[in-house]
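Written below as C-alpha coordinates is the structure these notes are about.
All protein chains but one are shown in place.
This part shows subunit A:
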Amino acid sequence: MLEKGATAPDFELNATPDQKIKLKDFKGKNVILAFYPADWSPVCSDQMALYNEMLKYFSKYDAQIFGISVDSVWCHLAFEQDRKLHFPLLADFEPKGKVSKAYGVYDEEVGESKRALFVIDKEGKIAWSYLSPTAVNPGADGILDALEELTKK
(Lines give C-alpha, C1' and ligand atoms only; values in the text may rest on other atoms or scores of the structure.)
Protein backbone atom coordinates (compact mmCIF):
# COMPACT_ATOMS: atom_id res chain seq x y z
CA MET A 1 0.00 0.00 0.00
CA LEU A 2 1.33 3.43 -0.91
CA GLU A 3 2.28 5.55 2.06
CA LYS A 4 2.64 9.19 2.97
CA GLY A 5 5.10 11.04 0.75
CA ALA A 6 4.64 8.85 -2.34
CA THR A 7 3.42 10.42 -5.55
CA ALA A 8 -0.19 9.38 -6.15
CA PRO A 9 -0.31 7.30 -9.36
CA ASP A 10 -2.35 9.06 -12.02
CA PHE A 11 -5.42 7.31 -13.38
CA GLU A 12 -8.32 7.76 -15.71
CA LEU A 13 -11.52 5.99 -14.71
CA ASN A 14 -15.14 6.20 -15.74
CA ALA A 15 -17.51 7.90 -13.33
CA THR A 16 -20.45 7.46 -15.71
CA PRO A 17 -20.71 5.68 -19.07
CA ASP A 18 -19.54 8.85 -20.82
CA GLN A 19 -17.55 10.74 -18.21
CA LYS A 20 -13.96 9.98 -17.32
CA ILE A 21 -12.17 11.34 -14.28
CA LYS A 22 -8.43 12.00 -14.49
CA LEU A 23 -6.64 12.42 -11.21
CA LYS A 24 -4.20 14.94 -12.68
CA ASP A 25 -7.09 17.29 -13.50
CA PHE A 26 -7.52 17.74 -9.75
CA LYS A 27 -4.06 19.23 -9.11
CA GLY A 28 -4.56 22.26 -6.91
CA LYS A 29 -7.30 20.54 -4.95
CA ASN A 30 -7.08 18.03 -2.14
CA VAL A 31 -8.40 14.63 -3.18
CA ILE A 32 -9.79 11.82 -1.05
CA LEU A 33 -9.80 8.32 -2.56
CA ALA A 34 -11.98 5.79 -0.77
CA PHE A 35 -11.39 2.29 -2.13
CA TYR A 36 -14.09 -0.15 -1.02
CA PRO A 37 -14.96 -3.76 -1.81
CA ALA A 38 -18.39 -3.49 -3.39
CA ASP A 39 -21.57 -1.48 -3.94
CA TRP A 40 -24.73 -2.49 -2.07
CA SER A 41 -23.49 -3.05 1.47
CA PRO A 42 -26.06 -2.60 4.29
CA VAL A 43 -27.52 0.89 4.59
CA CYS A 44 -26.99 2.38 8.03
CA SER A 45 -23.38 1.40 8.40
CA ASP A 46 -22.54 2.04 4.79
CA GLN A 47 -19.31 3.93 4.31
CA MET A 48 -20.38 5.73 1.13
CA ALA A 49 -23.67 6.86 2.72
CA LEU A 50 -21.65 8.30 5.57
CA TYR A 51 -19.30 10.23 3.27
CA ASN A 52 -22.33 11.48 1.40
CA GLU A 53 -23.38 13.35 4.55
CA MET A 54 -19.92 14.81 4.96
CA LEU A 55 -19.43 16.54 1.64
CA LYS A 56 -19.75 19.98 3.19
CA TYR A 57 -16.98 19.16 5.68
CA PHE A 58 -14.78 17.94 2.83
CA SER A 59 -15.44 21.04 0.74
CA LYS A 60 -14.51 23.19 3.73
CA TYR A 61 -11.01 21.74 3.26
CA ASP A 62 -11.16 22.19 -0.53
CA ALA A 63 -11.27 18.43 -0.98
CA GLN A 64 -13.01 16.27 -3.59
CA ILE A 65 -13.91 12.70 -2.67
CA PHE A 66 -14.10 9.74 -5.04
CA GLY A 67 -15.27 6.24 -4.18
CA ILE A 68 -13.52 3.47 -6.12
CA SER A 69 -14.49 -0.17 -6.49
CA VAL A 70 -14.31 -2.81 -9.21
CA ASP A 71 -18.05 -2.55 -9.88
CA SER A 72 -19.07 -1.42 -13.38
CA VAL A 73 -20.37 2.06 -14.22
CA TRP A 74 -23.93 0.78 -14.52
CA CYS A 75 -23.79 -0.81 -11.12
CA HIS A 76 -22.36 2.42 -9.68
CA LEU A 77 -25.10 4.46 -11.33
CA ALA A 78 -27.86 2.32 -9.84
CA PHE A 79 -26.16 2.41 -6.45
CA GLU A 80 -25.72 6.19 -6.57
CA GLN A 81 -29.34 6.69 -7.47
CA ASP A 82 -30.61 4.30 -4.82
CA ARG A 83 -28.52 5.88 -2.05
CA LYS A 84 -28.79 9.44 -3.42
CA LEU A 85 -25.03 9.82 -3.46
CA HIS A 86 -23.73 13.25 -4.46
CA PHE A 87 -20.14 12.38 -5.29
CA PRO A 88 -18.59 10.26 -8.07
CA LEU A 89 -18.01 6.54 -7.80
CA LEU A 90 -15.26 5.36 -10.14
CA ALA A 91 -15.26 2.00 -11.87
CA ASP A 92 -11.92 0.22 -11.56
CA PHE A 93 -13.43 -2.28 -13.95
CA GLU A 94 -11.24 -2.71 -17.02
CA PRO A 95 -8.55 -3.87 -16.69
CA LYS A 96 -10.06 -5.05 -13.45
CA GLY A 97 -8.51 -3.55 -10.33
CA LYS A 98 -5.69 -1.80 -12.21
CA VAL A 99 -5.83 1.37 -10.12
CA SER A 100 -6.38 -0.50 -6.87
CA LYS A 101 -3.26 -2.50 -7.68
CA ALA A 102 -1.28 0.67 -8.43
CA TYR A 103 -2.16 1.94 -4.95
CA GLY A 104 -1.40 -1.45 -3.42
CA VAL A 105 -4.90 -2.09 -2.17
CA TYR A 106 -6.21 -4.91 -4.36
CA ASP A 107 -7.28 -8.17 -2.77
CA GLU A 108 -6.24 -10.83 -5.31
CA GLU A 109 -8.03 -13.59 -3.48
CA VAL A 110 -11.55 -12.15 -3.62
CA GLY A 111 -10.99 -9.95 -6.66
CA GLU A 112 -12.11 -6.72 -4.98
CA SER A 113 -10.49 -3.54 -3.71
CA LYS A 114 -9.56 -3.53 -0.07
CA ARG A 115 -11.15 -0.91 2.19
CA ALA A 116 -8.53 1.81 2.05
CA LEU A 117 -8.37 5.58 2.28
CA PHE A 118 -5.95 8.04 0.73
CA VAL A 119 -5.74 11.78 1.17
CA ILE A 120 -3.77 13.38 -1.69
CA ASP A 121 -2.50 16.93 -1.39
CA LYS A 122 -2.74 19.72 -3.94
CA GLU A 123 0.61 18.75 -5.49
CA GLY A 124 -0.49 15.15 -6.02
CA LYS A 125 1.46 13.62 -3.14
CA ILE A 126 -0.10 11.17 -0.72
CA ALA A 127 -0.51 12.97 2.59
CA TRP A 128 -2.17 10.14 4.51
CA SER A 129 -3.27 6.59 3.87
CA TYR A 130 -5.11 4.01 5.91
CA LEU A 131 -6.01 0.38 5.38
CA SER A 132 -9.12 -0.70 7.28
CA PRO A 133 -10.16 -4.26 8.10
CA THR A 134 -12.56 -5.13 5.27
CA ALA A 135 -15.53 -5.61 7.59
CA VAL A 136 -15.02 -2.32 9.43
CA ASN A 137 -16.24 1.01 8.14
CA PRO A 138 -13.35 3.36 8.99
CA GLY A 139 -15.51 6.47 9.41
CA ALA A 140 -14.17 9.88 8.46
CA ASP A 141 -12.24 11.16 11.45
CA GLY A 142 -8.88 10.11 9.97
CA ILE A 143 -9.66 11.87 6.70
CA LEU A 144 -10.61 15.09 8.48
CA ASP A 145 -7.52 15.00 10.70
CA ALA A 146 -5.34 14.61 7.59
CA LEU A 147 -7.10 17.45 5.76
CA GLU A 148 -6.78 19.66 8.81
CA GLU A 149 -3.06 18.91 8.93
CA LEU A 150 -2.75 19.93 5.26
CA THR A 151 -4.47 23.27 5.75
CA LYS A 152 -2.21 24.09 8.71
CA LYS A 153 0.85 24.02 6.45
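By our rule, a residue touches a chain if its C-beta (ideal position, glycine included) is under 8 Å from a C-beta of that chain, and two chains touch if they have at least 3 such contacts; residues count from 1.
Keep in mind that, in the parts below, contacts and distances are computed from a predicted model.
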(request) Between "Periplasmic heavy metal sensor", "Aldo/keto reductase", "Protein nirF" or "DsbA family protein", choose the name on the UniProt record of the chain that's been left out. (result) "DsbA family protein"
(request) Specify the residue from the set A:L2, A:I21, A:A49 or A:L131 that touches the hidden chain. (result) A:A49
(message) I'm checking contacts with the chain that's been left out. Which of A:A8, A:L90 or A:L144 qualifies?
(response) A:L144
(request) Extract the touching residues of subunit A with respect to the undisplayed chain. (result) 43-47, 49-50, 52-54, 57, 83-86, 136-142, 144
